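All protein chains but one are shown in place.
The block that comes next holds chain A.
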């Protein structure tokens, strides 16, 4: 499978001397649904900024479907669609005009632009808002408008930078259904998000960036398999005064009826339930304390933080 994105030794030092990227390497295969995760200020937006030519790189190389950023920026731009984190459309323009104008910048004839605008605005539930000035849209609608705008030239690689920030759950689900369908049709997707359960559910491969360095770059499945310990919360039927003694399972009471238990991967939970039953403790429900990816993410970032501090 050919490469949708290839980044080699990419560095960026801003004018104030801050080095945002320390020579990162990254490959995303064609057709992938890829997560680029990292804490705030890790270098995600700088990387995306360089890809979309809004930030100039200090050194290194970037290729999108073989189009080199330095040698063939026009070819690269034609393959790339970006949905930025911040709203960046004209607040006074109407929804339809914003999308059609963007098509014009890509040299798409007006007739085709109008057809595509209708198609994407309809698919994203914005067609009845087409004549509304963009500033009148809700936050979720503005996000969808940016997706429609980014798709108007039918890019092969779509980068979504925090596309669901501030979007309610229902709308988020419908957006992900739409994006998943795009991916099925062959569009390579790169996603950054703070909702790690989204990344876990949607993405096949993942890179974690922190302090301008890639600290993990693997498949989602492989990464999740490396999780050795999971923390579960057990809702108990009756309140307890003390945490029960559980052989091999560190546990503590959060409140009388909520027990936090750490379970190592090879232990499983059957034995845990057996011990609880023998002590006459009935469990009503069980849930993960945090998303599995979140636990890994935090441990990787903390590990890198201690490295950087040294």
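The criterion applied here is as follows: a contact is a pair of C-beta atoms (placed from the backbone, for glycine too) under 8 Å apart; a residue touches a chain by one contact, two chains touch by 3 or more; residues count from 1.
Following the convention adopted for this analysis, contacts and distances are computed from a predicted model.
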Next on the checklist: Not counting the visible chains, the remaining one has a UniProt entry; which protein name from "Sodium/panthothenate symporter", "Sigma-70, region 4", "Transport permease protein" or "Spermidine/putrescine import ATP-binding protein PotA" does it give?
Outcome noted: "Transport permease protein"
Checklist entry - Per the definition of touch given earlier, which of A:29, A:55 or A:269 contacts the omitted chain? => result A:55
Next on the checklist: One chain is left out of this view; which of A:44, A:78 or A:116 touches it in the full complex?
Outcome noted: A:78
Checklist entry - Looking at A:9, A:59, A:91 or A:219, which makes contact with the chain not pictured? => result A:91
Checklist outcome for this item: chain A positions in touch with the non-displayed chain are 14-15, 49, 52-56, 73-75, 77-78, 80, 82, 84, 86-92, 97, 101-102, 104-110, 149, 153
